[in-house]
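Of the protein chains in this complex, one is absent; all others appear in place.
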Amino acid sequence: MATHALSPAAQAYSRGTLYDWLTTTDHKKIGIMYVINSFIFFLVGGVLALVVRTELAQPGLQYLTNEHVYNEMFTMHATLMIFVFVIPMLAGLGNYAVPLMIGAPDMAFPRINALSLWMLPLGGLLLISSFFTGGSAAAGWTSYPPLSAEGPLNSPGAGQDLWIVALVLIGTSSILGGINFLVTIFKMRAPGMTLFRMPIMVWTILVTSVLVVMATPVITSALVMLFIDRNYGGHFFDPFQGGSAVLYQNIFWFYSHPAVYVMVLPAMGVVSEVLPVFSRKPLFGYKAFIFATAGIGALGFSVWAHHMFTTGAVFLPFFSLLTFLIAVPTGVKMFNWVFTLFRGQLTFSTPLVFALGFLTMFLIGGINGAFSASVPVDFALHDTYWVVAHLHYVLFGGSVFGIFAGIYYWFPKWTGRMLNEGLGHLQFWLMFIGFNLTFFPMHMLGIQGMPRRIADYASDAGWNDWNLAATIGGFLIASSMLPFIWNVFISLRNGKVAGDDPWEGNTLEWATTSPPPPYNFDHLPEIRSERPLFDARHGHAGHAGH
Amino acid sequence: MTADSHALATTGEHTPLAGLAHDTRGGISNVVLGMLLFITSEVMFFAGLFAAYFNTRASNHPWPPDEFAHILNPFSIILVATIILISSSFTCQLAVWAIRRSDRTGFLRNIAITFVLGVVFLLLQAYDYSLLFEEGMTLGSGPFGTTYFTLTGFHGAHVFGGVIMLGVVLYRGMSGQFSSRHHDAVEAASLYWHFVDVVWILLFSILYFL
Partner (left out) sequence: MHPIQHPRNTIIIGGAFVLVAAIYALGAVPLGYHIEWAGVTMLAALGVAMAIMFYVLIAGSSKD
């Protein structure tokens, strides 16, 4: 049955003291803290974005003292969003969900899990502290030398060095987390849960973890070499001393391209959990989906230099062809999601609404990315607002909407309370409209030639109206955080009690109390397909073919 | 088996069964698997450094530059260091085999020797560095110096980490914490040590012979 308590008195499980939370190795508490820490830095990064948008709303340098401060703003906005929000937020959702979904009592290495967690607020604080030590890094999140290298004209302060150290710390946290996920997934699945019966969320975390373990060390090496150039007189990236600035770009993007898949695959995993539950249909093409995910992960390693087409130092046809190829497995996934919804019995709860937002917005992001895959097109659009539009459609329209779908979906499991649907829908619409108002005009701005990373623009370039619209959209996005935060606050205190399985889910996390006991499960249902709870609920085991 | 003991059997770390290097359902221990995956991540870290080396080398001629060409003499102190490191891998593996068959004395002796050899390698590396500094070769002396010291320096740092790991294993071994059924840390440390040795062989060959 869907909602009978499998273990008595769930509410009796102590929420824990502060000391418990600070010293815990329980993946559930750690997962929640990952989510909270990531959300805080989402807000900080969002404020930095508002500073950028406020300055750009009208031509003229009205609010910031000089362009250098502006450069700090967009550098830290992107750095925080990528490294201290999206990547760890998804790791946090995975941290909570994965052991439960595979029927395990915890992650393989609970203490290393805690270590990975606590390195994140530390890294985030290191980044923020740079604002108070003479200015943060200001060379873009990509931090290309020579701008990021030492020297009076470049980035002489401690901010750039703090940035490097923080990222090495955060990267290490990521790598340890990736190893933890891989050992957990491969060694701790409950009996009957073969690899091809795992939920898609677990598969996406698996592939993501492979990417993290393989790619993150490469950016560590780039950062280390940059640090040596900056502080020990090194000559890796200085062309006047036998080095190469393009070398940095190659090593940097060898990580940073797979990193975008790290940022999107788990969000796709969330969507793949939500769509079947709220359309009351199994995911269309489960196996194809897995192979598509693996294909994206593999291809994602071979396309890095499409971020550097215009350097003149790139094997253009190789990267262009492989970049177009990635559209194929991605398209497979889009079709699978759409066919999951098709003829389903849809319930437009907040998780589904955010998942639909993901589908529509990520589709746009994929299409505008395909334009950029063409070398001649990219030569015109590189470093313009077109790229800013693309990256936000996939990372915000994709990852962030996916993240909120996951938060609304799993909040009842984490807390035992439902989030309010009305406030959830309000957040969605404010965010959706604000998002499109902010970023759709950037397609036009890019085509009209507005470069990115500029603090100001000529008032007669014809860019004024779209910039103003984008700023209004930005504040609309910010406003959507108010119903969300209010929702969390009132639901924790007074939300409807969720019970074990409020959504009639398919996967194992719904086969225990909300929140689960520390050891996760008193009893596991029989696992004979990728939908063990559905099978248990409908009195038979078995989904044809598994 | 009841559902509960099924659930328990999956944990590896938290159960009375955790002592086995191999879990009850076959396969290798979580700790050893974790170390192997960590090693693959380290392979990629060195890949980034080697990428910089090959790229830099391809655009700088002559390589090595004339003023430092003579330092790349493999038949010097660096060869001694190489032989020492390779020998230490052998003694490390002897230690693993010893503890697997409950030969605690053999295990302790070989781990201690491995530890000492590791320290000697580091000292020889430091001495070699001092000779190079005297020749005017430093991190800042040019692309050759930068790449040489970065590659060997990070390798040395990894050896240092390995020496610490071996020290911990030696300490735990001396206090009787390992048995033939329960010695994951020894297996993991030895895998890391072999990795460090393989990287050195690669590094030595590429820097000195290629």
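A and B are the chain letters, set down in written order, and residue numbers restart from 1 in every chain.
To be clear about the criterion, a residue touches a chain if its C-beta (ideal position, glycine included) is under 8 Å from a C-beta of that chain, and two chains touch if they have at least 3 such contacts.
The model shown is predicted, which means the values in this text are computed figures rather than measured ones.
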For the chain not depicted, the shown chains it touches: A, B
Listed residues A:Met73, A:Ala137, A:Leu247 or A:Ile326, member touching the removed chain: A:Leu247
Which residue of A:Gly16, A:Pro191, A:Gly233 or A:Pro518 touches the chain not shown here: A:Pro191
Which of A:Leu316, A:Ala380, A:Ile433 or A:Ile454 contacts the chain that the document leaves out: A:Leu316
Residue, one of A:Ser256, A:Ser302, A:Thr330 or A:Asn420, that touches the chain absent here: A:Ser302
Residues of subunit A (touch criterion as defined above) contacting the omitted chain: 182, 186-187, 191, 210, 213-214, 218, 247, 250-251, 254, 298, 301-302, 304-305, 313-318
Absent chain, residues of subunit B that touch it: 23, 25-28, 32-33, 36-37, 39-41, 43-44, 46-48, 50-52, 54-55, 57-58
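Just so we're on the same page, only the chains that are shown with their structure count from here on.
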Centroid spacing, where centroids are CA-atom means, of subunit A and subunit B in whole angstrom: 34
Subunit B partner contacts - residues on subunit A that touch it in the complex: 103-106, 108-110, 112, 175, 178-180, 182-183, 186-191, 213-222, 224-225, 228-229, 232-236, 241-244, 247, 250-251, 254, 519-524
Complex contacts: residues of subunit B adjacent to subunit A: 3-4, 6-8, 10-14, 23, 27, 30, 33-34, 37-38, 40-42, 44-49, 51-52, 55-56, 59-60, 138-140, 142-143, 145-147, 150, 154
